[in-house]
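One structure, as structure tokens, below. Some questions next.
Of the protein chains in this complex, one is absent; all others appear in place.
Chain naming follows the written order as A and B, and within any one chain the residues start at number 1.
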Amino acid sequence: MVVSPVHFIAVPLLAAFLMPILAKVNKNLLRIIPGIVLTYLGYVSVVLMNRVATEGTIIEVLAGWSAPWGINLVYTPFTGFLATLMIAMSFLIWLYSFKFKQVDNQPALKYFILQMMLTTGSVGLVLTGDIFNFFVFMEIIALSSYALTAFYRDRNGAEAAFKYLLIGAFSSTLILLGIVLLYSQVGTLNMAEIAVRMHDVPTPMKVSILILFLVGIGIEAEMFPLNGWAPDAYSQAPSPVGVAFAALVVKAGVYGLVRIVYTLFDLDGTGSFLVVMGGITLVVAEVTALRQTSLKRMLAYSSIGQMGFVLIAFGIGTHEAVFGAIFLMFNHAIIKGLLFMSGSYLVYNTPNKEIKYLSGYGMKMPLISLFFSLGALAIVGLPPFAGFWSKLYILLAAADSALYGLIALILAVSIIEIVYYFRVVGRLYFGKAAEGSIMQKPTVGGVIAMSILAIAILVVGIYPDIITGYIDNAASAILDTDMYIKNVLGAVNEITPVENIIQ
Amino acid sequence: MKKVLVLLLLVVVGYSLYVPLSQIEFGTDRMGSIENPTTVGAYYLSKTPSELSVANVITAIVVNYRGFDTLGEVSVLFLAATGIGSILYRRRKEGEHSETISKPSSQLLQAGAKLIYPAILVLGAYVFIHGHLTPGGGFQGGAIIATGFLLMMMSYKDFHMNHTVLTWVESLAGITFVGVGIGGLIVGTTFLENFMPVGTLNDLFSGGIIPIIYVAVGFKVAAELAGVLDTLLSIKEN
Partner (left out) sequence: MENIDINQLLSIAVFGAAVGLILIGLYAVLIKKHLIKIVIGLSIIDAGIHLLFIAIGYINNGTSPIFSEKGISLVNEGVKMVDPVPQALVLTAIVIGFGVTAVALSLVIRLYRHHQTARIDQIKTLKW
């Protein structure tokens, strides 16, 4: 059978439906199935990324009705890159949480099902070419996140989840309203067709719809001031879930913003808005991170700041800036992943996950402290680690557009970042450990996952060319709206399974 | 003070909703010509009786044209049931039985419930089996069946759903849906394609795979809703 983008969604769904039955048969199956599914999807990603690099965008028609009458999946270099990143991170999260809740199998079953659905939702959202389908996948992500946030009994998970739910319900309300108004104007739900017909929509209506969408998706993308849910959700959820939020949910949110602004509305005027909002997000988040005493909240605010940075880069809108933005998304996923994974082990047994209890852990948990320090160095942008390149490219792009104020802002914020990250690293290596502090031994899966991430950070830092080809194609793909429209609508007159259209 | 602010906000929201809505003419035909369709609505209205032989256009949209959305919706339901199971999970102590918390109901209610219950189940089944011919379908029929279960659960203190059976029905129905979709991929050319013969309009066995999917959806929705209701009712408070 030919490998095609729909496997990304059909296979995990099938597995999720099968898991409750199979778990009754053999309790160990439920841990292995996600691994098998994700490995297969990794193989699918590799095949499809190769195909899209040589043959161009892949459009998959579903249910036999081609665009714009039916739903189709659009695998461009950009969406494919994001999908591959999400699958890879999900696999690492699975490795990291393999031994999760070994004691009691019933919650573990639900945990793995929810994680797999979170992955399915994120990948589906990125690959879909239809705006209502986009909304449905957003709800899949949302519901899995609410349930996963509230997972632990003995923390404030339920409260964080409820807060998240209220804000998330608002965001889906706004997006649905946007879809209602949009449908009344253009009469279609296919994204490419909407992009074509958007020119005929009167401007006041266009503005209303844009505002509704921006605020709605901005909540998922952690844009200021809509990111109130994030620190609580990250800190109260189980640690692998925190990694999933940073690597999957937020990426999906930012992708949504970018797709709406770039493809549907063709970026007129919204670029500067994105830069401003991104800048505010960045500054507020990083300054707040400085004041945090809990490690997980600090990492959460830092994550929000990085997303602000990505928004700035997408707002600038030149090819270099978009290149830097996508590179930053990639780096953020792997570096933040490593930081969350190692950070959770560091604060596992400390009360309230406070940083001040971490003195001297550098000697007692050498490997994990090393991972954390590596992540800290990488995220502030020091060479030869991966984070350096993305920061460099974005700064270069800002220089090219003569946005010197922005450059000053970014550098100032970097100093703040260095302060609060090195505060933790310093405490790890200098300082005496308190007596009676218990170290948490990481699982084998956790060590493997963290090592893979650390190696990736080093490799991309030293040889960025491994990745830059894909990212460059991705940047071209998202910027070229006309090509997107031509690719999707070009398959109108034939009902074809997987159509490769040569660019 | 807060109330005043919120009321002001509501006025602002109301006005900002009114402005775009006043631009939309209520009741005008925005679909355009049906013979040469340019909007999706017109296209579905023109193609459904001829190509799919399904009378209920909305069913055709939900199951066939936008079947992928329905797959996502079915997974949302599945997620809700799983999420509730995970959030409300409690380690069962030895010998502890969950019991419904309803107070014992009157004789009239118990007798009446027993009488109506089979009728409700049959009505629900009728609605989802005939989803492609009359208004209704899998979701509606499943909800009706779940209401029947709810009636029994609230009238009788010891009427419970068997969660094992529910899990099996849920999973099998879900697998049927995805399986039919993959069948479309293998037998036809695309996922969820209609690969069975479509028959004639207004027949019970028309529409190819559409009735099959909708029956599976009906079972799944009934099982999931009943499971959720049962979980929410079986809470001991201490």
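FYI, a contact is a pair of C-beta atoms (placed from the backbone, for glycine too) under 8 Å apart; a residue touches a chain by one contact, two chains touch by 3 or more.
What you are looking at is a predicted structure, and each value in this text was computed from that prediction instead of being measured.
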- Options A:Val46, A:Leu166, A:Met363 or A:Ala408, residue touching the unrepresented chain: A:Leu166
- Task: Could you tell which one of A:Val61, A:Ala88 or A:Val136 touches the chain left off the display?
- Result: A:Val136
- Please identify, in ascending order, the residues of subunit A that touch the omitted chain? 132, 136, 139, 142-143, 146-147, 150, 156, 158-163, 165-166, 169, 172-173, 176-177, 179-180, 183-184, 189, 232, 236
- Residues in subunit B touching the chain absent from view: 2-3, 6-7, 9-10, 13-14, 17-18, 21, 24, 26-31, 40-41, 44-45, 48-49, 55-58, 61-62, 66, 69-70, 72-73, 76-77, 79-80, 83-84, 87-88, 133-135, 137, 139, 201-202, 221, 228, 231-232, 235, 237
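By definition in this document, only the chains that are shown with their structure count from here on.
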- Name, in rising order, each residue of subunit B that touches subunit A in their complex. 16, 19-20, 23-24, 30-32, 38-41, 43-44, 64-69, 71-73, 75-76, 78-80, 82-87, 89, 91, 164, 167-168, 170-172, 174-175, 178-179, 181-182, 184-186, 188-194
- Message: Taking the touch rule as given, give the residues of subunit A at its contact with subunit B in the complex, in rising order.
- Response: 1, 4, 6, 9-10, 13-14, 16-18, 20-21, 24, 60-65, 68-71, 104, 106-107, 110-111, 113-114, 117, 120, 124, 132-133, 136-137, 139-140, 143-144, 146-147, 150-151, 158, 161, 181, 184, 187-190, 202, 204-205, 208, 495-497
